[in-house]
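Incomplete set of chains, arranged as in the complex.
Labels for the chains are A, B, C and D, by order of writing; each one numbers its residues from 1.
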């Protein structure tokens, strides 16, 4: 419904924007916090990221001004997102993106939207989580999980026993409920750290698993 | 920051979701409205879409149950988005996406997010418009334009002379202000028609210009 | 419960406000957009307005700086509000006012509030639509229609299949649902064009059908 | 822009609505609270209303199930709205309507919208207060007054010294600030009593001072 000529972008506009909107992988946050020397553990972890992902996610570089903070972040992240759980890794990433969409967090939507595309093998699912998870045609279990996570994000003061009851009715155990809450909570934290510091995602995420 | 094994998606989950979240290009809306015979004008327009885009955008098929409605929609759309204006085509598409992001309209974000990527030649710009336009590092002119469009979308009752004054200070003429308002208004209309009918975008948009 | 003496308005206040709050039928919007010559079609349409209504609605004069825009607006308006539909003309005007009340759009509330008074022969119904449609004692059909239109206006991202199901349960066909969405969408557009440009209603509306 | 034929209202719809939306001056609230015998003071006050206004406002009849409550309400209302103050009676009524518009209180909008029309001799001013006071072209003093009253209504937790400073800059004394707050507060009370009980205005208000 649109004939978008390649030349529509005026040279003026292009120049004004050049190198500006694109994530350039050099300036990671708006704060000047020089990196500390990596501890042996964290050096090994960064090397593993390079090996497995091909890059170190910018959030890790952002925390690398202080090894205690970086280690605490990595420990909590890896436990929540990668350790055994009644929630699949994809489900945990879906929560991450639905929460980040409510909070309109650019960094987390780019990075975890890519994770949903990759883990699901279903690229439009990533877009749906970013744009409006309610428009996705999800199994009841996943819908209940995301409804809880987003209500907890938007209006946590209204969450009560009947919300937990709905999760149990959808097949979640008490441990699963903890995990849904903990993942939703975690992204309510990282979303805010990212927005507060204008954290920019690695540019490679944009094209991943499209 | 994550080792996403390809097998993370359980077979169970995959089955439950198969053919569900993906846009399948057959069911366009949740309403059963059989298409009317295309008028000669509209037949020609659909043919032109096929020729130039390779497909007919689903929104046109959704309106095709009634030729008067389809023609009126096409006339207004083409005037607003493609006719000469002080706003570039890219700027008009940026308004479309920023408005649709506020309204969390899946159809319009997919279709017009693709247009921003294509017209700008800057795929991350499309993601920024979808996720949070305030995180984009935009020229002042474009930022003022989007601030006006989104305020008009979110809290139109607060728009006053000082909002128009800000646009004038950013270099917009009175005619440009009309066009910003008209494009923002138009997507506040189509966003709602799309959400009300659960309109699904052509699946081809997802990969366009990535 | 109040003795309002005629002289309560101080001369000072009266002077400061004179010719200011009242709609004066000369300045139609805050934008300087000189009218274009009317096309023959539009000249005929304006003449018909004068004949039937006694005046040309200001929204038409506001669009008259560009014949393409004016024609597109008129075509869409007349199809939506006046063409055959499962919704009565009054029902369509009730949607117009309930949507405009959510958006607090002065122009549309004045003009379409008058239409509700006229079409219903029930002046308080016009006030109820302007003030709070939930306080009106409406037939279930009309209440369901307005609930859908206002939810679509206020929180379109929450509209789902169960909202359409409620309309079907109230007797609306799929075509009717389209029309409710299209009318609600249309006023979400025109409300914004009116607020963005500070459009002022013809003063004659205020007294109509009281 | 609209040919509203008198016969647009289907007989069916008319029947369903007959005697329903119109205020009928018999059922005043949704609560069954039989009137108590009027005390001599209150009997005299009701008689004065009949004499001066031609009717007893329904809010007084609603409180008349208990003479202590009725007397307390009348004492506070008459002091706030009619006693000497740095605010004119019209200004106090404008606050009443702008507050009631935020709260979408049908009773108070009908009754006090009529008072604004009457006291100002400017019927569109009444409509502006009901629909969106920001669209009125008010003297700075009145605009500052209404901005304070509506912020206090909508987000009282944000009111701080700089808000009071804005009132002082617009010429209001500390006593005037008290009166603005007290009138805005009072209508935040009565709006809620009216909505909680579905209080209906006397039908005569609708046509007053049009």
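Just so we're on the same page, a residue touches a chain if its C-beta (ideal position, glycine included) is under 8 Å from a C-beta of that chain, and two chains touch if they have at least 3 such contacts.
Given the structure is predicted, the values throughout are model-derived calculations rather than measurements.
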item	value
Total identical subunits in the assembly as filed, 4 in place	6
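One rule holds in what follows: only the chains that are shown with their structure count from here on.
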item	value
Copies chain C and chain B - interface residue numbers shared by over half, same or different	same
Taking each chain's C-alpha mean as its centre, the one farthest from chain C	A
Inter-chain centre distance, chain B versus chain C - centres from mean C-alpha coordinates, in Å	25
Centre-to-centre distance between chain D and chain B (centres being mean Cα positions), rounded to whole Å	43
Multi-partner residues of chain D (each touching 2 or more other chains)	132
Category of the chain touch graph - line, ring, star, complete, other	other
Chain pairs that touch, as defined at the top of this document	A-B, A-C, B-C, B-D, C-D
Residues of chain B touching chain C in the complex	30-33, 65, 68-69, 71-73, 75-76, 79, 83, 103-105, 148, 152-153, 156-157, 159-161, 164, 174-175, 177-178, 180-182, 184-186, 188-193, 195-198
Contact footprint of chain C on chain A as seen in their complex	132, 134
In the complex with chain A, residue positions of chain B that touch it	1-6, 8-10, 13-14, 16-17, 20-23, 49, 52-53, 56-57, 59-60, 77, 81-82, 88-91, 93, 101, 104-106, 109-111, 115, 118-125, 127-128, 130-132, 135-139, 142, 198, 203, 206-207, 210
